[in-house]
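Structure incoming, see below.
Only one protein chain is missing from this complex, and each of the others stays in its spot.
Now for chain A:
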Amino acid sequence: MASIWEWANPRKFMAWTDRALPLLSVLSACIFIIGLVWGFFFTPDDYRQGATVKIFYLHVPSAMMAINIWGMMLVASLIWIVRRHHVSALAAKSAAAIGMTMTLIALITGAIWGKPMWGTYWEWDPRLTSFLILLLFYIGYMALWEAIENPDTAADLTSVLCLVGSVFALLSRYAVNFWNQGLHQGASLSLDAQENVADVYWYPALVAIAGFILLFVTLVLLRTRTEIRARRLHALEMRERVQGQ
């Protein structure tokens, strides 16, 4: 495969994604469905949590994605600032809405699970609070994109916001930890096998996470294509207006 910088050329990006997207869509749909069906119907109920444990297969992957998508936006913003590839800026823009949705899914599934388990939908727990803050960061980032008309200016300013926001999001995470003791359990999945949940839950969870990652890649490519097309359409309209005069 050629260098990843080839993607910086919108035409090559469009050509490549045109071929890859159908395959990716089918693959992500399959893995997503396998992971969730396996998790929902072919794992035993937990002896304490009952069937509510199964929301885990939505909650954990979406929470992971919510954080990692911000990381991806950070990388894309850096690439835009350093090398000024438009595809990169548009990919960051496309990822923001997906990241916000993932944050919302994590918050809502957590609330649904929290009611029977903790007896409350919402608690000012460090993890919950940091996700709420993350949601605010996503909203601010998207609002800034929407507010600026010139696309290059918007890309520049949102990239700077993404950089500064990342630092402050991390700071908030630790500040919030300091501020209140948590109700939320520690990490359910980590590379350290000692801390993991039991294998019966672990494998379908891995599949579900893979499904979420593929879903994100598919969606982000799709949305970036839409953005590129919108940009081309805008250029065409401008040209017609100039020629019409």
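Following the convention adopted for this analysis, a contact is a pair of C-beta atoms (placed from the backbone, for glycine too) under 8 Å apart; a residue touches a chain by one contact, two chains touch by 3 or more; residues count from 1.
Everything below uses one rule, namely that contacts and distances are computed from a predicted model.
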From "3-methyl-2-oxobutanoate dehydrogenase (2-methylpropanoyl-transferring)", "Multiple sugar transport system permease protein", "Tripartite tricarboxylate transporter TctB family protein" or "Heme exporter protein B", the hidden chain's UniProt protein name: "Heme exporter protein B"
Residues from chain A at the interface with the omitted partner, ascending: 133, 136-137, 139-140, 143-144, 147-148, 153, 156-157, 160-161, 163-165, 168, 171-172, 174-176, 178-179
